[in-house]
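In this view, the complex is presented without one of its protein chains, the others remaining in place.
Entry: subunit A
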Amino acid sequence: MDSNMDDMYMKPGNQERGWNDPPQFSYGLQMARGPQRNLLNKRAAPPASGAGAPPPFSPSPNPLSPPRCGVAPPPLHTAPPPPGCMATPPPPSGPIRSQKEAESSQPESEPDVQAVVLVLKRALAACRRTVRDQVCNDVEKRLRLLEDGWRSGRLSLPVRRRMDALAQELQACHWDTADEIHRSLMVDHVTEVSQWMVGVKRLISETRNLSPELLEPLHYPAEPVQDPTEPDQDPTEPDQDPAEPVQDPVSPS
């Protein structure tokens, strides 16, 4: 799966419902972890004088020990930390960003609902030959929910972006990658997607079993993306004639 920074985030837990609820990791961040480093597994040896006797500690009169770079320590309690020195460098960490930060920092173009839906519809059309009608109709119903939700602005940007990525992977016949994206959406955005995502999941699993010749329509070039502010369609693209709704030639009436 494309390790897009947007997909690797951590958000706080639900402190209202669970005391000390731990933070929640996105699917991407969960999956991205490398081999366990087991950083915190050492114990301090007890001092030689006896098990657990506290060392004779004489604190300096000023709790702010002078920093290494020699800046004079400011007075007690109200003083800031020693500025400018390289103190404990934090250990290397995974890319964590707050979710909001991630969303606003990537000025990518808005994914095109039409392109996404087109790929899915073509995949569905390819399935109609061999997969039961009832299943296909069910999938179609859910694709419609997806489209409606998208067009009416109910889907958040990360969901739209990932669906765009999913459609591209599906078109390229990268089944596992598409499946992984569907899983990441179910884990991270279940509230938004649960109604229709299972249809996309089914679509992926049925499409991957089709024989290659049935999959050819998937690879036809998509119609050029229409500028959403220009409703007038290019007259050489009959499919886009605004006077006629787009008909999927093999869908049931």
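Just so we're on the same page, a contact is a pair of C-beta atoms (placed from the backbone, for glycine too) under 8 Å apart; a residue touches a chain by one contact, two chains touch by 3 or more; residues count from 1.
As a working rule, contacts and distances are computed from a predicted model.
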| item | value |
| --- | --- |
| Chain not displayed: protein name in its UniProt record ("Myotubularin-related protein 6-like", "AP-2 complex subunit alpha", "NADH-ubiquinone oxidoreductase chain 6" or "Protein transport protein SEC23") | "Protein transport protein SEC23" |
| Contact partner of the left-out chain, one of A:Met10, A:Cys173 or A:Leu215 | A:Met10 |
| Touching residue (missing chain; options A:Leu157, A:Cys173 or A:Val187) | A:Val187 |
| Touching residues (missing chain, whole complex) on subunit A | 10, 13-14, 17-25, 29-30, 33, 36-44, 46, 50-55, 57-59, 63-65, 67, 77-78, 80-91, 93-94, 96, 134-135, 138-139, 142, 182-183, 186-187, 190-191, 194-195, 197-199, 201-202, 205 |
